[in-house]
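In this view, the complex is presented without one of its protein chains, the others remaining in place.
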Amino acid sequence: MATEAYNGGGWIATKLEWLINWGRKRSPWPLPYGTACCGIEMMCALAAGYDMARFGAERPSFSPRQADVLIQAGTITMKMAPVFKKIYDQMAEPKCVISMGACACSGGVFRTYSTLQGIDKLVPVDIYIPGCPPRPEALLQALLMFIKKTEKSHPIIHKKYSDLLVGT
Amino acid sequence: MNQNPTPQTGHETGDYVTVNIGPSHPAMHGTLRVITLTDGEYIIKADPEIGYLHRGVEKLGENLTYHQFIPITDRLNYCSAIPNNVSYEMAVEKLMGIEVPEKAQLIRVIMMELARIADHQVCVGILGVDLGAFTPFFYLIIQREEIYEIFEWFNGARLTNTFGRIGGVDADLPDDFEERWEELKPNVRKANEETEKLLTHNRIWMDRTIGVSAFSAEDALNWGFTGPCLRACGVKRDLRKDEPYCMYDKFDFEVPVGKNGDVFDRYKVRMIEMEQSIRIIDQAYKLYKEMPADAPLMARVPKTIKPPAGEVYSALESPNGELGFFVKSDGSANPYRIRIRPPCYMIYQAFPELVKGELIADLVACLSSLNVIAGELDR
Partner (left out) sequence: MDLKKRVEQCLGPESLVVAMTECQGDVSVEVPKRRLLEAMRLLRDTPDLGFDFLSDVFGVDNLDLNKPKKKPKKAEEGEGAEAEEPKEKGPLPPRFEVVYLLLCLERNERLQVKVRVSEDDMEVDSLTSMWKAATWPEREAFDMYGVRFKGHPNLKRLLMWDDFPAHPLRKDYPLEGQGEERHLIYED
């Protein structure tokens, strides 16, 4: 009974998870990986008009070790793909990938020899934002979706117990 | 360099380090990579590597029709999409021998100059951010958002506005353009003034930008520079004055010219060009108001564009320099070859010369001042 409180569906584990999720969702530090036109819209979302800092994305970190959310804004070409994968691998768990723009989701307008047709061929994507380029409000909505997703995540409870928590 | 013209003692040890300023780097404007060989902080050799955003635009053009290529041209210099569209349309119009009506030309001028202001705003803002001066970026971005509102309200899109059609423009300026413009104009001027107040006579800014990557006029011409970077070197060359297009010969504006070709001159040239663009828009709008309300906006163009076989080159002065399109047609509905002459391509190839002997921090300043847009560079 005592151990289940800690790593089962017990109250200490769930309360601890709530605390961890509360801390995580209030400070998603983005890694603004802006390659192309969507990078400019991401810049506008980070700037004064559509301030992303009010959601906690105060510190855009270009160092993958210190970032939570990788916002891929723009086309990834075949030449850039290994670099992108390396950056993704260097991020620490738990991490999230937001694929912003049509080029990142599926190659976009560029169905050519040198464009990667979607970053989900390389990395698991959590949130897709369609648009070419999507409005900055769409990026803010994606960040809010990330926050909702983090609320429901289970960083410490093992998967076999977290199934019992469906509905909480 | 203005402080220490020669490396200090201890640096001639031959202890060279290769520093890779990789494609994913905050100062690298997207996807540029510079591999530098440094002796302490001084750069012995800098080797830029590009191609990380090569999307095959020219080959894509050979498989699309002439009209379908217009949205693709948006994505070249994405900070100011409209000059790209107009340059392509002008090349196809030249190939077909189409004469664009005057009202459409005036609308094109107004939109292109707004895009020029927007591009220079973001360039100067990012130059500030790279050197640590964050505040002007926020002032300028707010005004850029207002310009985006005008684009969205006229074109439908903020950033990648597929503006104009081959033969003219598709829609007229709405009636309340004048109020919007009169409201925007003083705000843009105010933001520019505040930026100048913060930067131009700022001791730190002057120390970091005057004398950095100075370039002589002959070298600039040899390397194929055009645009603000060439004007900063002292060469008075502006396609709007030298090879006028779209009724630019009817407007009265000045072309700013620098002296040393360093980062400070490039910044100053851009600030003055923004003011001149405001003047041009005023004059163009005055001419536009005198046009009759039912003047044509589009020339008579066939529904399927099939230019006669031939090849032309047409260029215009985009915010970065001479943006040219070479269009070769074989008589069918798809272009045979489209070649885009990007202005920052020619400028960036001289980068090793520009930063030789500078400090690594100066490399960042120099790169930022060249306004290298990867979409245009790699196509």
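Odds and ends about this structure:
A and B label the chains in the order they appear, each numbered from 1.
To be clear about the criterion, contacts are C-beta pairs under 8 Å (C-beta built on N, C-alpha and C of every residue); 3 or more make two chains touch, one makes a residue touch a chain.
Everything numeric here is computed off the predicted structure, so don't read it as measured data.
Among A:L16, A:A48 or A:M78, the one in contact with the hidden chain is A:M78.
Considering the whole complex, the residue from B:V212, B:M274 or B:V312 that touches the absent chain is B:V312.
Take chain A: the residues that touch the chain left off the picture are 78-79, 81-82, 85-86, 111-114. Where chain B meets the chain that is not shown, the touching residues are 50-51, 54, 56, 58-60, 62-63, 94-95, 97, 219, 221-224, 237, 242-243, 308-313, 315, 322, 324, 326, 328-331, 336-337, 339, 341, 345-346, 349-350, 378-379.
Keep in mind that, in the parts below, only the chains that are shown with their structure count from here on.
Inter-chain centre distance (chain A to chain B, centres taken as mean C-alpha positions): 32 Å. Within the complex formed with chain B, the residues of chain A that make contact are 33-37, 39-41, 43-44, 47-49, 62, 74-75, 77, 79-80, 83-84, 87, 109-115, 132-133, 135.
Put simply, chain B touches chain A in their complex at residues 22-26, 30-31, 51-57, 59-60, 71-72, 74-75, 78-79, 122, 137-138, 141-142, 144-145, 148, 158-160, 374-375.
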